[in-house]
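Apart from one protein chain that is not included, each protein chain of the complex appears where it belongs.
Presenting chain A:
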Amino acid sequence: MANKEALVLLLDVGPSMHSVIPVIEKLCSMLVQKKLIYNRHDKVGVVLFGTKETCNELTLELGGYRHVVVLKNLKDVDGDMVEALQKLPRGTKDGDFLDAIVVGMDMLIKMYPKANKVKKRLCLITNAQCPIKESIEGTKEEQVTTIAKQMSVHGTRMESIIVRGKLCRKKANKSTASENHRLLNIFSKETSTRIVYVGNPVSLFGALKTQNKTPHTVFRGDLELSSKMKIKVWVYKKTIEELPNLKKCYESPDIVVPSDQRVRGYHYGPQIVPMSKVALDAVKFKPEKGVKLLGFTNSSNVLRHYYMKDVNIFIPEPENTNAMLALSALARAMKEMNKVAILRCVWRRGQTKVVIGGLIPNISDKENIPDSFYFNVLPFAEDVREFQFPSFSKLPAVLQPNQQQLEAAANLVEMLDLAPCGKEKALLPDFTPNPVLERFYRCLELKSKNPGAAVPPIDETLKKITEPDSNLVLKNKSVIDSFRRCFEPNENPRHKKLRRLLLEKSSSSEEDCNRDITPLPSNLIKVKVDSVCNPTPPQVFEAMSGSRNTQDSVVKAIKDTRNKIFELIDESNDGDNYPEALQCLTALQEKCIVDQESEQFNNFLRRLWNFDRNLQNFRGYLASRGLTLIPKAGFLDSQVTEEDEPKVE
């Protein structure tokens, strides 16, 4: 395989790194997992530094290189490696990253002495807080430069992921840090090294990538400004959705009617118009391959939400200085003038589709990366639906925010800041991993050991992607509180439509009811949210008893309310949903008493207490509001004895 990769992970496990090792474990094991799936013949080696022990070939051959352990020699990825990376040992010494780099390089060179087709890659993860040792000959700079040159000769690429900021417990020695920064930059200059600084666990998680598929060019050829002026470009995908590709367990059999006896039919009203492939080929639209300029326009004419698809990138044809210059001139002029170029593209020969898109300059700030362009597909006239919406200014005054509310909103927008000046920006897409994928890969690993394993919960680190960052919320508590104060509670008590919806539902067949309460398949989640999201149950009951008070509808209403309460409690944060849940419960209790369904209610309440052990709060809240089981004494059909009453601490 020509695109095989040999990767050595250089992991700092010294004491100052201990706090982030759990994330590094997940990150690296997931990398190997992905390789297991997509690049099974890639080789990976693991080198630890900052360990108490020393175990590497160089130390045997040359001496030195202490506290560097080769955990795994370069070998094809396997499950064993995934497991090894999941429980990295913690080291006790300050690590020397330069030693680790040399050990890693040595491994790569020994395995692949010639610069053959294997892609050699080193990946260093460290906080670069510990000084590297003084060298025997020359300065540290000279030493690093020599090593970097070697690396370059052997065609090895390096990635440095530097952990910093809040993630480092230990107070960093400033001079050491800046020295290390300078040294690492030498690598970046001398070789194709990517240095990434990460300040929070989420971006550390997203910092390490592996290529699942070798990228193919979408197009290679001329960007035609006119028939006379052309620029040689290569077009790649810049973004593309990365998804696992699952296959069906069962195959469908061969199709009975073979393809040459079938013909396509397109609907034209109620009729179907047959169009044979031959006829279609003869008359279909056949544009010529090519990328042509239509013109330039102000970037304000191309709004952000017009972008239709994943994004392409236009780079100059490699090693073509003319193309590099031409693109650079164009990109920089467009950037200055705030222009977007509109292109018409037919990427491949024989393609029946034309796309129109905007070419947006991407000025490079790195010395070794040429200027390029991003390309976003824009909609055709047919793709745009011109719906009209009321102007906000024309809405009635009661719906308009007042001055105070506007200020509260402005404060929120300003202060709930994910991109503070001078600090690391949170949730940068480039460093934010996909939590679904992470969970999928983790599940895959679990299931490979135990096919019956349950789906694991979402990773704690990655909750920062799906939920607001509690630190940020805490920091802006006053802003958030004043925002909450300014906008009064917003439950609409007269929720007519929903009531109608529920009524319709309650009149539907028993079968439907049953299906509604079966927990969880994804398609039902939507239904559930839609239907019992926000009615206040007293109204639901009123509406029901008012019109169709059938036995079924009561049972259904109780079920609905139960679901609603479970949901409220499930979603409750610090008890903010408790008043609403209590309201529902009280209504349910009343209804059950009236309908002599006390048992139903009591069962439900017992279930509720078992629902979650963390529900002590809620139990306490209920008790403090005087809501208990329906006692037997008062009502004939209830069978509660005193012992059944919950004991609330």
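Couple of notes before you dig in:
One rule holds for everything that comes next: contacts are C-beta pairs under 8 Å (C-beta built on N, C-alpha and C of every residue); 3 or more make two chains touch, one makes a residue touch a chain; residues count from 1.
One rule holds in what follows: contacts and distances are computed from a predicted model.
One subunit of the complex is not drawn; among "ATP-dependent DNA helicase 2 subunit KU70", "N-acetylgalactosaminide beta-1,3-galactosyltransferase", "Mitochondrial inner membrane protease subunit" or "HPS4 biogenesis of lysosomal organelles complex 3 subunit 2", its UniProt record names it "ATP-dependent DNA helicase 2 subunit KU70". Contact with the omitted chain, checked across A:R66, A:K238 or A:R606, is made by A:K238.
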